[in-house]
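As you look at this complex, bear in mind that one protein chain is not there, while each of the others sits in place.
As written, the chain order gives the labels A, B and C, with residue 1 at the start of each chain.
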Amino acid sequence: EPLLSEKDLTRITIGSEDDGNGDDGEATDSPLPDDLTRDALELPELSEPELARHYTRLSQMIYGIDSGPYPLGSCTMKYNPKFTEDVAALPSAAVHPDRSEASVQGTLELLYRLQDYLGRIGGMDAVTLQPPAGAAGEFVGIRVAAAYHEHNGEGHRDEVIVPESAHGTNFASAALGGYNVVSLPSDDEGRVDLEALEAALSENTAALMLTNPNTLGLFERDIAEIADMVHDVGGLLYYDGANLNALLGRARPGDMGFDVMHYNVHKTFATPHGGGGPGAGPVGVVEKLAPFLPAPRVRERSEPSQSGEPVYERFDPEHTIGKVHGFDGNWLVLIKTFAYIARLGDDGLADASASAVLNANYLAEQLDYDIPYGPFHHEFVASAGEQDAADVAKRMLDYGVHPPTTKWPEIVPEALMTEPTEVESKDTLDRLAAAFNAVADEDNDTLEAAPERTTARRIDQTSAARNPRLSWQALSDDS
Amino acid sequence: EPLLSEKDLTRITIGSEDDGNGDDGEATDSPLPDDLTRDALELPELSEPELARHYTRLSQMIYGIDSGPYPLGSCTMKYNPKFTEDVAALPSAAVHPDRSEASVQGTLELLYRLQDYLGRIGGMDAVTLQPPAGAAGEFVGIRVAAAYHEHNGEGHRDEVIVPESAHGTNFASAALGGYNVVSLPSDDEGRVDLEALEAALSENTAALMLTNPNTLGLFERDIAEIADMVHDVGGLLYYDGANLNALLGRARPGDMGFDVMHYNVHKTFATPHGGGGPGAGPVGVVEKLAPFLPAPRVRERSEPSQSGEPVYERFDPEHTIGKVHGFDGNWLVLIKTFAYIARLGDDGLADASASAVLNANYLAEQLDYDIPYGPFHHEFVASAGEQDAADVAKRMLDYGVHPPTTKWPEIVPEALMTEPTEVESKDTLDRLAAAFNAVADEDNDTLEAAPERTTARRIDQTSAARNPRLSWQALSDDS
Amino acid sequence: MRGIERRDRSRPPLVMHGSHTTGSPYAPHTAEDRTAMLEAVDAETVEELFDIPAAVRFDGQFDIDARTERETRRLVRSVLGQNDDRTELLGRGHYGYYIPSLVDHLADRSEFLTSYTQYQPEISQGFLQALFEYQSLLVELTGLEIANCSIYDAATALGEAATLADRVRNTSGHRVLVPERMREERKSTLENYVAGTDLVVETYPVDDGNVDLAGLEAAVDEDVVMVYAENPTVRGTIEEQLGAIGDLAADVGAFFALGSDPIALSLLERPADVGADVVVGDASVLGLPTSYGMGLGLFATKEDYLRQVPGRLVGVSEDATDRRAFTLTLQTREQHIRRERATSNICTNQAWVALRTAIHAAVLGPSGMVNLAKRAVTRAEALAERVDDIVGVQAPVHDRRHFREFVAHVDQPASAVAEDLERLGFAVHVVGDHEIQLCVAGVPDEELDRFVEALEEVAR
Partner (left out) sequence: MRGIERRDRSRPPLVMHGSHTTGSPYAPHTAEDRTAMLEAVDAETVEELFDIPAAVRFDGQFDIDARTERETRRLVRSVLGQNDDRTELLGRGHYGYYIPSLVDHLADRSEFLTSYTQYQPEISQGFLQALFEYQSLLVELTGLEIANCSIYDAATALGEAATLADRVRNTSGHRVLVPERMREERKSTLENYVAGTDLVVETYPVDDGNVDLAGLEAAVDEDVVMVYAENPTVRGTIEEQLGAIGDLAADVGAFFALGSDPIALSLLERPADVGADVVVGDASVLGLPTSYGMGLGLFATKEDYLRQVPGRLVGVSEDATDRRAFTLTLQTREQHIRRERATSNICTNQAWVALRTAIHAAVLGPSGMVNLAKRAVTRAEALAERVDDIVGVQAPVHDRRHFREFVAHVDQPASAVAEDLERLGFAVHVVGDHEIQLCVAGVPDEELDRFVEALEEVAR
């Protein structure tokens, strides 16, 4: 499909007086003096039918969750219930963030109830919905931890410990928060090495960030001891919610000793990923950290309305770190989160985890690839062995399925990190396993030549990075 | 994509008592005695994610107007503005047909205003919106004509004259109305042969059905004379609205002497065709036929409401033929029709016809195929000459475009009846012409082997008709 | 890589006369394109291309204002906004069941919504398969071997049934028998459909809601071409003697046409088991929300009548590589081929609604469909019991089992009760001087609770 700019580029010149020179494109009378305006704007000018076709065709060159399985380990691509789109599109949801509290009681109630839902699910005492993504949630957690330590006169704590197998965002969020990142090796079984942890912990420890189950899908069995160790040196325990879909109804971060956590709503509560976002990364904390959460949160007012209805209000936590988003986060995503939880309830959420774990175990059982660590929960990491994991992924595309996450965590050589989620049927898992196993039998030449059956064949990453062309203007300069 | 039934079939047995026999599928307690119920129901039982993928994949095996040009002559496939879907989905549109007039003033006003719009556009005095499709509109026209003649003591008129190049529905609708169909040959120039018409007309003529421009895209220049001839023998002149998109703002059936007409809303007013329907076929008539229209129509009450607002009411025309639909037609389609007309207004409608005619003429100019008749308006009929027109169509699929209507009208050998509509850009027309011309250069072997690049290759029609398998149950019997 | 050119993309309208200043927003021509195209066709203006004699040229205006998309949306919203919001306990052939969100999201995909009839099956396999699955759904529900892709609605399907009976019955008969209680609109539509034939429509008596079997027997003779009955009936009662009705028709060689719908058919007697020759009705009871009577004509019949069936049929065939493929078939029955000898004049049908119905049925699955049908019985009968407890109301009027709806007697004039209910936010049918009809389809329990309270208030 040609670029929009290859279909048309029209230059509109802007001036307070029409110079009558049509050669330069269309001129427009400006209400402002020329020194306050730009000279021209040059963009594609196309009709609705042309645009409908352009974007329809683009959509046909995308694999989505409605196309087939999407077993991206740690990324948790699950089916997005369609009805949540409808409720997010309700006209009553379209309110401005500066509306008075009295006039947006519906919005405030939904936010309040979602805070409450998430607190129960995570075992947390207080929740903020403001962070617009998981990484933003991590950053809030780090900032809250910093503010807590500072408040307690322990501003000297300057280290955050992160397992080497953790998500890249953990490192980056801690660093953005100004912390030195202490990397923690895994033990032979793929879990936190307690001796190494002991060695890493000190009076400078601000927090330990953990995912549980970890990125190998393994539950950190020593979590209670880990929590004690961290708390003993005065540190806080942070839960990365990326893998919460494995535990719903079986275990709660709060009960395990975590002090602060974020929720990835698209990973756990089925909001669509939208090709990269928007997401939402609410943060839950235990009581002692609640005063530091971002402002505002929502609470029920102690006095109900005259008619006895509850009244909701915004409030700033006592020692709030302030804002991490210009307004109150990704509202439309939060509506979908609320609707998903309200639809499934206790039983549905617990069943989602059970099915996700069963699916991962069943799929693993069918694979010819070696899976070095276990027992795993909702995801597992197979090893491509002599094959290059990235090539394996490219070849799987030829079998009409989306490949797993590859090459990570490094603890497994040529990692194939696989998470089918609860939404795949046995038939689909069998088909997916067949694709894995077909590729496992193929030689490296075949893998390197893959993919063959996709819209685009293997794309040259080196050329893209060496000679960055990041806009159609850059292409035009080329020619 | 497998059939739903190949993914699952579950048998639910129905009984007032559960016989506890799980082998036979799920049993269900019935609230009714067994002699009032069926024994079982066996259908696919699949989950939402499975169904989302099933129908998403099916959709990916369909060429729609958002995929590319669709130059089906006489079928008028034009772009469907997306916003009309939104207004048809308004919750306030979802009312039951048996609601009281006072409580559905919105619906009645919309119907009233659409009747009025259509009357102005067609030059007609009264309009019914009840017919759910063009052919249903033809049937209404025929029934109205019959009732009119009957009312005037001329029930003996038993012939309807139809040009041989007319749409098949004209013949069928007249026959369904009980008329003998008199077929009228074309003259050498592709228009109504006045001598033949003279010969066909008689005291038994109930009506002459005409399309103008006709199916060759030619305007019937003698329309005024034709109208006089028909009226002179006491017949009525019927306008088939299929080609009205050629005339908007340039000529009106009412002004040409037509007494009754139908409108094809998807051909003229951009409602989507939906893979076959639903459509709507409103019928307009001159004053003398208004008393015979189907019941109910909508009118403004002579006394407004207390607040001075107009009040709308249903009424039965004095000599109404009664009903031709169980309720009031395809309401959701009528909303889209109203919205389209209200969006375009006079200028937009006139421009649509102008662009449609320009597009047809421009496209024709680019083609290597012979076009025997002209000057044409919104559509033209080329001849594939030595090639088989149906094969030409199959081969065009390989060039990624939808082919024209073929093999009809028979007056042109191996007809390629082509109508680009106003929504195609010059670029698209050039691309379409290139496809036509590429096929024109190819040999018959290539054409007969086509299509090669489609989801399904050439499909065997003979086998389908000789051994009809019209359900998955029929397939199951096979095996 | 294509070069990037700068073009004048202004879009002056092609229209010349009057005060026209804007064109169709859906016609993409630029001024530059227009000039080039006119040059190519050797014309100065587009008007030259119109070969219309001056005598019949239209020089006026429609006087219809053009609007922006936003203004048009506001206009429609404002017009339709005058519809009062009511809880509808309305049925009698049109029902407002909840439509799962998935139905809209899938059916609204533009490939489904914007494609044409599948005359080029090679690029329409997806829609053909969906329609084939729809046909299969009806085959299972009716037990008959053949179902078409759709007729407009229940009334027109009934009309087509009568003309089918007329074609295939080898009698000289001309009487079509229908129950004395049915929607007048259906009967009137049927009368129009048979107006061009020798058939006449006559009624047979009804006994306490259902068919009066003795009365029907008295009406049936060798001159009868078709007997039509409905299950459930227009008043919501469930027929108890369908087999006997079928026998009466069969005895004289007449067609037995049964009116029903997919939800009722999920639980009630299977038409094939009671001798039905054809089943008609409104299939959009699944798939369409309340839509002012828009429907989907269900049409199923026996294999014997295959080549006389009206409407489109999707069949299975093979493509050139011997893979299974779907196609419209037996098109020689249709008007575009057989013209005045076609089995019907139908062309455009309700295909997209059939798609919606198929998706809705698939979402429910057989268990969901049977459950919905069971609830139609239990909820209707429970409501009848509750309103029967209200002073001034007796229900149900008919001593029958009920499906989805029932008639209640009110001591007050029915029209007054209905008006009072309307003021309280409820819409009900008035079906007699002292009879209202109540339907539970799609009405949530909380609303039924509120309704019972409202009826208590107005019925005394």
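The working rule: a residue touches a chain if its C-beta (ideal position, glycine included) is under 8 Å from a C-beta of that chain, and two chains touch if they have at least 3 such contacts.
All of these numbers come straight from a predicted model, not from anything done at the bench.
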For the chain left out of this view, which of A:Asp193, A:Asp259, A:Glu379 or A:Glu424 touches it?
A:Glu424
Touch assignment to the omitted chain, from A:Asp259, A:Asp328, A:Glu379 or A:Glu414, lands on A:Asp328
For chain B, residues touching the missing partner are 2, 5-6, 8-11, 22, 25-26, 42, 45-50, 52, 56, 81-83, 85-86, 472, 475-476, 478-479
What does the interface between chain C and the hidden chain look like in terms of residue numbers?
1, 9-10, 69-70, 73-74, 98, 100-101, 105, 108-110, 324, 365, 367, 444
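In this section, only the chains that are shown with their structure count from here on.
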Let me have the rounded angstrom distance from the C-alpha centre of chain B over to the C-alpha centre of chain C, please.
17
Between chain A and chain B, what is the gap in Å from one C-alpha centre to the other?
48
On chain A, where are the residues touching two or more other chains?
47-50, 52, 56, 81-82
I need the residues of chain C touching at least two other chains; which ones are they?
25-28, 102, 104-105, 110
